[in-house]
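Beneath this line is the structure, given in structure tokens, with notes to follow.
Note that this complex is displayed minus one protein chain, with the remaining chains in position.
We call the chains A and B, going by the order they appear; numbering starts again at 1 in every chain.
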Amino acid sequence: MIEVKDLYFVYPTGVEALKGITLTIDDGEFLAIMGQNGAGKTTLVKHFNGLLKSTKGEVVVDGVSTREVSVAQLARKVGFVFQNPDHQLFCETVEEEVAFALRNFGFEENAIKKRVDWALNLLDVTQYRQTSPFMLSGGERKRVALASVLAWDPQVVILDEPTIGQDHQQKEKLRQFIVQLNAQKKTVIIVTHDVEFVAECNPRVVLMTEGKIVAEGLAEEILTNQKLVAQASIVPPQITQIFLGLPDLGLPTNVIDVHEARRILLDILEGAPHEHV
Amino acid sequence: MSMFEGFRFRRVSSVIHRLDPRVKFFFVCVLFVTAILFGKLPPLILLFFVPLPFVFMAGVQREWIRSMRGALFFAVIIFLFNFVFTYFYTQYPQVPSASLLERSLAMTLRFLVLVESFSVFFLTTSPDHLGLALEQSHVPYEFCFAFTTAVRFVPVLAEEAQTIMDAQKARGLELERGNFLKRVRNYIPILIPLIVGAIRRSLELAEAMESRAWGASEKRTNLYVLKLKNTDYLLAFVSVLMLIFAVYVWLYVPIPSLTTLLRL
Partner (left out) sequence: MANETLAVIKTSDLTYTYPGAAKASVKDVSITIESGEFVILTGPSGCGKTTLCRCFNGLIPIFYGGKLEGEVVVAGRKVVDNSIYELAQHVGLVFQNPENQLFALSVEKDVAFGLENLAVSRDEMRKRVDWALQMTGIEELSERPPHELSGGQQQRVAIACVLAMQPEVMILDEPTSFLDPVGAQKIFEVINELNKKLGVTIILVEHRLDLASKYANHVIVMDEGKVVLDGEPRGVFNSEKARLIGVGVPKATRLYQILGESGIHLDRVPVTSEEAASLLREVFKRD
């Protein structure tokens, strides 16, 4: 469990990135931290594995304050997949890349071999085992980076802007993968501004703007609230926009999913009383 | 490395900042030549004070002090080396003479005068101004471009290095652990992504350059032009005077050493 208690953070340059964040993330949750670029989302999650230490306030991971432990110790529990895989990849083969963190954490050789096999298989990159990561395509490098983090089986997985540059199918695969991770009782935290992606996942959403949390709740409540959305400079999902464009027809206003939308429209047109979702 | 701090440009405007870099450079060269000409302490002490009015006029005192503090470290090393080696080579086992002490101090002060003048130059000249000056001084454009582009990307690369360190720390890399050799090896996961990233970046930059007609003309034109103003002419005039004065004194006026002066 991650507890953030009135967190303030100021960068050495003087920029006040976080202004009093209070948040609790339970084990096994699926959380999306949203907001425009510069809202402080990445700054916030960097506190969860100790990369950043609070200026004021506290961050407690599984009962231990992040100030009292090293990044390496926290990283054991909290895996962080950075936005750009090229900031991590440096080994001669994919296999070594995936084993890197395992070696840092002091796993023994047998365990390393088993976990590397498992992670490569999970991300469907076993065929690239002996390939140099630099020879792979962008999408493949992302998968290798993800495999290298999952290899040590952290309880929490943070994904920073995982959908950037991804095409529709890649995003769909990612969505399914996250659902799978979550089903395995892992806490998954994604930092994103991709509203359509979040609409398809429907996680708990924390909306940030200018270093503060402006709203917390289910995706379908937050992303459909016009005032909040405008305040945080994000764009509501297209389906929501369609429904918001028909206020006089008495349609429910918290629809974010296209299939849900169809169901509601069918209900109305067939004359059946629709349930207010 | 606080000696280098003193060379970093801060965006402030003053008369000194607005001076043409070429003239400023000429002035600094005159100081340089003068410092080389004189080997005795009195003139060097005088020379040390010459750039100070410029420092205050430009408002860069704090940065200047920082650079001098950093330079002091090297100055001490130069002094010790010079003094110890010359002593053992010439005067050992007698007591070291005052003139030997003075000569070593003079050498050290010479170094400090150099750092001081170049520091003032770099502190009061923006990199783009400098790039422009290079261009107009007929340095081949490729070098000017390489220079300004490098300066442009310094903050970007610094940020990237930090991000890479974070990414690897998040995979359990502990940079501070282990003996000296292990610590050096710990930097490989930082250096390789940095270098590969720099290469990728260069490729993208090259594409962008080509796409904006790089190499289209033999002679490029320029949006900006450096024009010499009255203040520039004034500084140039003063520098030439200083140079003439220095050469005259060096040729015809015997300078007493500080040791001699103090005994009087």
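Just so we're on the same page, a residue touches a chain if its C-beta (ideal position, glycine included) is under 8 Å from a C-beta of that chain, and two chains touch if they have at least 3 such contacts.
Bear in mind that the values here come from a model prediction, so they are computed numbers and not experimental data.
Peer 1: The chain left out touches which of the shown chains?
Peer 2: Listed by label, the shown chains it touches are A, B.
Peer 1: Which of these touches the unseen chain: A:Ser70, A:Ser132 or A:Gln238?
Peer 2: Hidden-chain contact among the options goes to A:Gln238.
Peer 1: Please identify which residue in B:Arg69, B:Arg152 or B:Arg185 touches the non-displayed chain.
Peer 2: Selected residue, touching the omitted chain: B:Arg152.
Peer 1: Of A:Gly28, A:Gly57 or A:Gly139, which one is in contact with the hidden chain?
Peer 2: Final answer for the missing-chain contact: A:Gly139.
Peer 1: Could I get the residues of chain A that touch the absent chain, sorted low to high?
Peer 2: 36-38, 137-139, 164-172, 193-196, 233-235, 237-239, 241-243, 245-246, 249, 258-259, 261-262, 265-266, 268-269
Peer 1: Which residues does chain B use to touch the chain missing from this display?
Peer 2: Listed in rising order, the touching residues are 126-128, 131, 145, 148-149, 151-152, 155-156, 201, 204-217, 219-225.
Rule of thumb we're sticking to: only the chains that are shown with their structure count from here on.
Peer 1: How many angstrom lie between the CA centroids of chain A and chain B, rounded to a whole number?
Peer 2: 46
Peer 1: Residues of chain A touching chain B in their complex?
Peer 2: For this pair, the touching residues of chain A are 46, 49, 51, 70-72, 75-76, 79-80, 82, 84, 86-90, 100-101, 104-105, 134, 148-149, 152.
Peer 1: Inside the complex, what are the residues of chain B that reach chain A?
Peer 2: Where chain B meets chain A, its residues are 160, 163-164, 166-174, 188-189, 192-193, 196-197, 200.
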